[in-house]
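A single protein chain has been omitted from the complex, and every remaining protein chain is retained in its original position.
Right, subunit A next:
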């Protein structure tokens, strides 16, 4: 297992908040975290509709220990609260997902979505500005033509670096239900957006129409027993995508088969263990996140208590199942009562698909090494971690005698949950969102 030190003393605070513990507003709660394809940038979205982008600093020879620290690069308001007058309904500005597009020129592009609207943002740098136009002055006002007596050649003058975020496309009015996933296709020309009952396919250039590729809405909504919880494109095959459901199943669809992918190509489902059956069986088997491995060979799913790895070639059961916090199995009734059982934990792969990571309660997050089958529980907290200190594995005590450094199940804080994490695409750098704090950890440097 890799040893992660708290190398970066970085605790992200959105602007305009006081830098003191536990002082934050609802709007500051981080709702999504995502590295771009090179790992140079890291974007977070929050409940207040803001997107904050961090950029990794270039390595400097004077301070080798400060290898690649992430600093704020750009902050912008991606979504504003809206009101649907037709339904008399407020549309939250909360950013549900961010997905980066592969970089093709100097600018960066990302998709961000709230419950209803997906936006394509361009993030670009400007360090020069043009000067000496003939028809307008330095402030951009038109000059009186009678005053123009000579022609001059405009020149570019260097200026302080400015990072601009501009909305390039707005993909609206295609979702009746709440968008839970967006995924960029490997053809880089299309992407999909999934809500509770439908999945739409978009072209990046076309905002006024999308193709409905999955629709599970029953004619009679009273018969509704299943919803779509997450969806993702295959990393290499642009015709293939998967979506997960609240019944704990995953469907793999091939867009070449038909325009509307009503019939799946593959159906992944694990038979229920009768010994573990309870009224909560369905709720805890509901899949909160689905992710293809970088290789495209496996899919990982997260349900309430476990993470599972499925081989695309085996539909009847997962090849690996990891218990995230099995000690909660006896507490399901209380977790149902306080609604925690509906928390949507996400999961991520490391760059080589050998380690998986997912969140838990009490600001704990878990890592599972698929090769050695070892696992570790780590904690993201300001108190426990000094800069450059090595994160100490935590242990939850299940019954019996509690050792000094263990925490008992009953003293776990269920309001501190780690739902969103991200793993650098090639290095052992992870980003962990704990309520309104973003922790960036890096593996130990000699």
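Throughout what follows, contacts are C-beta pairs under 8 Å (C-beta built on N, C-alpha and C of every residue); 3 or more make two chains touch, one makes a residue touch a chain; residues count from 1.
Going forward, contacts and distances are computed from a predicted model.
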Complex member absent from the view - protein name from UniProt, among "P-loop containing nucleoside triphosphate hydrolase protein", "Alpha-1-antitrypsin-like", "Ribosomal RNA-processing protein 43" or "AP complex subunit sigma": "Alpha-1-antitrypsin-like"
Contact partner of the left-out chain, one of A:76, A:211, A:336 or A:414: A:336
Sole contact to the chain not displayed, among A:225, A:295 or A:316: A:225
Option touching the unshown chain, where A:125, A:269 or A:282 are the choices: A:282
Touch residues of subunit A, complete complex, unshown partner: 87-89, 177-178, 196-197, 221-222, 224-227, 229, 246, 279-280, 282-283, 286, 333, 336-337, 339, 342
